[in-house]
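And then chain A:
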Amino acid sequence: MSLRARLVVERPAFRLDADLDVAAGEVIALLGPNGAGKTTALRALAGLTPLTAGSIELDGRPVHTLPAERRPVGVVFQDYLLFPHLSALENVAFGPRCHGVPRAEARRTAAALLERVGLAGHASAKPRQLSGGQAQRVALARALAVRPRLLLLDEPLAALDAHTRLEIRSGLRRHLADFDGATVLVTHDPLDAMVLADRLVVIEGGAVVQRGTSAEVARRPRTDYVARLVGLNLYRGTADGPEARVGDVVFSVTQRLHGPVFVAFSPAAVALYRSRPDGSPRNLWRGRIDGIERYGDNIRVHLEGPITASADVTPAAVADLDLSPGQEIWAAVKAAETHAYPA
Partner candidate 1 sequence: MTTSPTPVRGRARGPEPAGVPGRPPWPLLVPALAGIAFLVLPLAGLLVRAPWSTLPQRLAEPQVLQALRLSLVTATVATGVCLLLGVPLAWLLARTDFPGRRLLRALITVPLVLPPVVGGVALLLVLGRRGLVGQWLESAFGISLPFTTAGVVVAEAFVAMPFLVISVEGALRAADPRFEEAAATLGASRWTVFRRVTLPLIAPGVLAGAVLCWARALGEFGATITFAGNFPGSTQTMPLAVYLALETDPEAAVVLSLVLLAVSVLILAGLRERWVNRVGG
Partner candidate 2 sequence: MRAPRVIRSAVRPKRLSRWTAAVPLALALAVGAAACGAAPTPAGPGSGSAPPAAGARTLTVFAAASLTGAFTELGRTFEAAHPGTTVRFNFGSSATLAQQIVQGAPADVFAAASPATMKTVTDASLAGEPAVFARNKLQIAVPAGNPAGIDELKDLADARVKVALCAAQVPCGAAAVKALDAAGLTVTPVTLEQDVKATLTKAALGEVDAALVYATDVLASGGKVRGIAFPEADEAINDYPVAALSGAPAGDLARRFVDLVLSQRGGDVLTRAGFEAP
């Protein structure tokens, strides 16, 4: 089982054009900022938004010509959309009933699925009696009940509070691992994407800007959005052997490359000095503090200057250096922690 799709959806002032390939049993996450076209892509896969062009094939069979109700696709919606007038069991049995399964058998299937998601005791509960986490699991059971070959999840954890989210996320991961079809998950949360998905597809402005495993994407972001998401400083520059030039700043890099490159380093790799440190002029620039904010146990300092960068320093360092917004400061980054890769 596998999904192979090219999705083109055109609307006034917006165009989605994205390729997706998902192997059977694989989970990919569509990651992107608001308005990037993630949900549009998901709706197009489900048949709820018509394609302007392109195609969707499941196991080599075109399905984009089929209406939503004839596609072998299961969807978990962002706010679950459990039918309020039906019990949890009836919600899950709804799909099988629509596929012509006799009533008793549909209810047996539904009961088994509810048990699998740990809600056997809530079969007769109406959706309004369920907690957010329970509703999410009923929605998953309902989507799986139609034995889909493609499972779509739209921000499956977004409606949950932080605590429930943690718990549901690990449960969801287990259920996705058990599912033998292709799974596409839409999220704007990198953590959800990295925990739940095998591969990430990053969409910005309706186009795929990066794809790869979460480790690859995290190490080598290719857009500012991804860099911010994974918490890296990212620049476009030009490499010439051991050096990469970003504007007026020259970085020593471990990789030997030529031509256009990305240069990335973690904010934690940046050190700040009141006066110019001795040594190599490389990896060093003078900037102005634009803002200071708390970041976990550390302090994040935003720098303006020849390049815009974030630096994570300890509260003690802030006190020692007597940092304040507007102040001029020297910043340096270790060559060993600076990554360059072809742009």
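As a selection rule, all candidates are chains of the complex that A comes from, given by their letters.
By our rule, contacts are C-beta pairs under 8 Å (C-beta built on N, C-alpha and C of every residue); 3 or more make two chains touch, one makes a residue touch a chain; residues count from 1.
As the structure is a prediction and not an experimental result, all values here were calculated from the model.
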Complex member in contact with chain A (any copy), out of 1 or 2: 1
Candidate 1-facing residues of chain A, complex: 46-48, 67-71, 73-75, 77, 79-86, 94-95, 98-99, 127-133, 135-136, 142-143, 145-146, 159-161, 164
